[in-house]
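Only a part of the assembly is drawn; its chains keep their places, and the rest are absent.
Order as written gives the chain letters A and B; numbering starts at 1 within each chain.
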Amino acid sequence: MRVGADNIRLYIKITIAKKLHIVYNCCMRLKGDSQMKIKVGIIGATGYAGAELVRLLKQRDDIEIVSLGSRSYAGTPFSNEYGALRGYEDDECAGEDMLEMSKTVDVIFTATPQGFYASQLSEEILSSCKVIDLSADFRITDVNIYEEWYKIHHPCPEFIKEAVYGLPEINREKIKNARLIANPGCYPTCSFLSIYPLLKAGYIDPDTIIIDAKSGTSGAGRGAKTANLFCEVNESIKAYSVAAHRHVPEIEEQLSNVAGRDIRISFTPHLVPMLRGILVTAYASLTKPVTPEELHAAYEACYKDEYFVRALPYGTPPETRWVRGSNLADVSCKLDARTNRVIMMGAIDNMVKGAAGQAIQNMNLMFGLPETTGITQLPL
Amino acid sequence: MRVGADNIRLYIKITIAKKLHIVYNCCMRLKGDSQMKIKVGIIGATGYAGAELVRLLKQRDDIEIVSLGSRSYAGTPFSNEYGALRGYEDDECAGEDMLEMSKTVDVIFTATPQGFYASQLSEEILSSCKVIDLSADFRITDVNIYEEWYKIHHPCPEFIKEAVYGLPEINREKIKNARLIANPGCYPTCSFLSIYPLLKAGYIDPDTIIIDAKSGTSGAGRGAKTANLFCEVNESIKAYSVAAHRHVPEIEEQLSNVAGRDIRISFTPHLVPMLRGILVTAYASLTKPVTPEELHAAYEACYKDEYFVRALPYGTPPETRWVRGSNLADVSCKLDARTNRVIMMGAIDNMVKGAAGQAIQNMNLMFGLPETTGITQLPL
């Protein structure tokens, strides 16, 4: 016996997605494998986001990973660094020449620090393959704001305008036709999906939005820094980059688009002793009296047809474990009537919906595949 | 070479405290041990807060633990449950008859759930020994508010008025003469110490205070609940009791006392996969333009003579690991000029400054001992 209308909607979404897969898979397979495969190159393949791309893509029959670029581990078999992939991806890592790579692949994922990849981008590359950039280089429309927050010179601002912000839940159609995707940041994805419904519904005052976010340690990357050692991270929690984190302008730009005017938020990220997961707890004052039912309905209105976003029953706090390893985002809210505020909450896996999974979701859209292909794993 | 005026002040505080200890210890020891010892009874000794009391008190020469009360483990040697104390505290746990216990001890610590201990309290007990209550029963002045939030009938409201809220940093003198201490909650202690200086200085608008708190799992107690199993807690983070946590009225009452009028706050606690520690990240709007120096000076003004509160350099985020196992509270703040807000931060060990350590600090004051006796352990 099913329980509740929300769950029924989720069930229908899931069922439809499954049918699409069946059709897609059977067509593809009957045609014969090899000529159908999408050829993929990954730059920054040995970082955590890059390796997550490898993990997810290697489980698909319709993808061929042609090139694994890694500055630090060029010449080393990939599975030496990621023993999980032993037997599955033992190819040696290549260097990171994007132009060369673009000649042999259909799509390049760049999972490198900001500024690195943009310095190589060219019309020649974009003419021969699609690019999904997991760095921040093309997420901010205003290059001045980018340069102010990231403290670097943008090497190719001419491509910013063309880039599509790769959040399928709001930009699905644009993504389908894009050559260059700015894959959203982990904090912005979770923050936006949590706040979007109530902001769109006009229930909250945009000037009162405060986002308190918590992230697992994989978000800090695989660089060998003392601050990310097990003994420095475990059994502790701290805020960092207080009132100064680089994801602030990205969140503000996306929320401003919804609000219809420029808004400013407070944003505080925290480092949590766990591998994966982002939790967002956001606060805002209400613009008018609303009921719990109305609040929840706003979430349903936005996400009832979204496969990857689950609007939890009103007041149910999301937990990062329930989305771990999946491309799902769990969101909900709770009224704080005593203070005329609402608390908006969201949880994602920062490596999946916050990085590699969303990148693949974008790739699926760009190549005309069912959007959920290869990213329907249930949370572990 | 010392660095910075703040640290020098801390250094002086520490040095003075050490001298006081020397005098106290030598006096006591020259007089001879046994007749000087304070006789202690603990109710709820096998819970986490109770066991922390045992751990801290067993390291002192001037304390004798006379009775360890435990409903669940009466008749069991204490060290069977806490192997750490093997050889140090092998006495069998007793039952929890407070009246009987009161006849043989100088002070009783009650580390039991709300409502339990209060149902036994009587004038007879308070006449024969002091009581430090770690539950919430006497923290809220207005019994109606208590009963509304805790959903239980208060069994002895007549003692509420007499009870002193045991936060030494604001109630030191009252504590010295109290018979009955309401030992503060863990979240309220950390929240209050973080916000107090800026509220007192009039820099923040009391109606805009939002507290986002994160707690280690020991705060959930030692009850055998599925939700607190390792496999349910590890590798995840979630909010709980959103807009409904019982510590809300306690925090509001204390902050209202400072503000001089009734205020309401938003408060969201989170469960973090670590053993110990509370981190508070609090937000408020500024009432007027202030500089970082002024903000920091407000913290210094409040805490420069406080041994256990460290005002970190402006903008330095506290980390729970730096106070782990100690009675210290680290606090600091950061201006968010773009949004006219300030972020106030604090970290304590929930088991020490948030429970047992603060209770001992209160005991020290009540018995005329140097306030820091037995709780100067450095963080582990």
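FYI, a contact is a pair of C-beta atoms (placed from the backbone, for glycine too) under 8 Å apart; a residue touches a chain by one contact, two chains touch by 3 or more.
Predicted, not measured: the structure shown is a model, and the values here were computed from it.
Number of identical chains making up the complete complex in this structure, 2 of which are shown: 4.
By our rule, only the chains that are shown with their structure count from here on.
Superposition on CA atoms relates chain A and chain B by a rotation of 180 degrees, given as a multiple of 5. Each chain gets one centre point, the mean of its Cα atoms, and the points for chain A and chain B are 40 Å apart.
Per the touch definition, chain A reaches chain B in the complex via residues 210, 212, 214, 234-240, 242-243, 264-266, 268, 270, 272-277, 279, 281, 283, 315, 317-321, 324, 334-339, 341, 343, 345, 347.
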